[in-house]
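The structure's right below; bear with me while I get my questions together.
The complex appears here minus one protein chain, its other protein chains still in place.
Right after this comes chain A.
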Amino acid sequence: MSSLVLAHTRYLVIEQIRVPIGILASAFFPAVSMVAFVVPFAGRDPVAATTATGSLMFFGAMSAALMGLSSAVAQDRDLPWNPYLRTLPAGPLPRFAGRILSTLAVMLLSVIPVLLVAALFTEATITPVRLLLGVGALVLGVVPFMLMGLCVGFLLASKAAMAVSQLLFFPMAILGGLLLPPQVLPQFVQAVSPYVPTRGAAELIWAAVVGARPGVVPLVMLAVWTVATATAAFWAYRRDEGRRFT
C-alpha cells in the first residue's frame, strides 16, 4: 500500500514539476512582496522581519493548497485518465494520499524563495528549532485550506474552481493579517480578523517563529474551520462519487 502511495505521489510531483507555472505562481507573489514591502519597511527590525517572513510563507503555502488543489482536483475530474485509474487494483486512498503529499511537497518548495529573501536581505533571525516548529505550524495551519481546495475542486468545473478559489484566497489573506500586520488594519477588519482561518494559522506560525502569544479566539476558530471544511470536503467528495461512479 505504501509503495502505491509513493508511486502516486511521485507521478503527481513529476507532473507539477514539468509544468512549473503552478509552483512559480505560489512562490512569486510572496517573494516579490518580501522584496517590495518587508525589506524596505521592516527589514531592520528582527522581530517584525521574522514575523512578516512567517506571514508571507504562509501566504505562498495557502496559495499552493487552496488554488493548487482545487484546480488539480477539478481538472482530474474532466480527464478520462481518472476513470481509468479507478479500474486499476487500488482503492481511492493511494490517489488521495498522493494528491495531499504532492501538494505538501510543492508547498514546501514554494516557500523557499521567501526564506531566501528573508535570510539574505533582512535582519530576520531564527533558530533551527524555531524554523522546524514554524514549518510544523505551516503544515498544520494549511490543513483547512487544503480541505477547502478539495471541496471547491470536487464541486466545480476547473475554470470555475480557479475563479472561486481566488475569490476565497485574497480576502482571507488580507483579513487574516498576512499582508499587513493585524494591528495596522482598519477597526472593522480587526473585528472580523480573529474569525477567519488565516488568522489562526498566522498566529500559530508567529508563535512558532518569534514566540508571540497566540490569541485564544483565532486558535479555536482555526479548529472550527478545520472541522467545517473537512465535513464540506467529505460531502463534496461523496456527492461527486455518487454522480460519476455509482
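The definition used in the following text is that a residue touches a chain if its C-beta (ideal position, glycine included) is under 8 Å from a C-beta of that chain, and two chains touch if they have at least 3 such contacts; residues count from 1.
The rule is simple: contacts and distances are computed from a predicted model.
J.: The chain dropped from view, which UniProt name applies: "Homeodomain-like domain-containing protein", "Heme exporter protein C", "ABC transporter ATP-binding protein" or "Succinate dehydrogenase / fumarate reductase cytochrome b subunit"?
T.: The correct option from "Homeodomain-like domain-containing protein", "Heme exporter protein C", "ABC transporter ATP-binding protein" or "Succinate dehydrogenase / fumarate reductase cytochrome b subunit" is "ABC transporter ATP-binding protein", the UniProt name of the unshown chain.
J.: Taking the full complex into account, what residues of chain A touch the chain not shown?
T.: Interface with the chain not displayed, on the chain A side: 3-4, 7-8, 10-11, 14-15, 18-19, 79-84, 86-91, 245-246.
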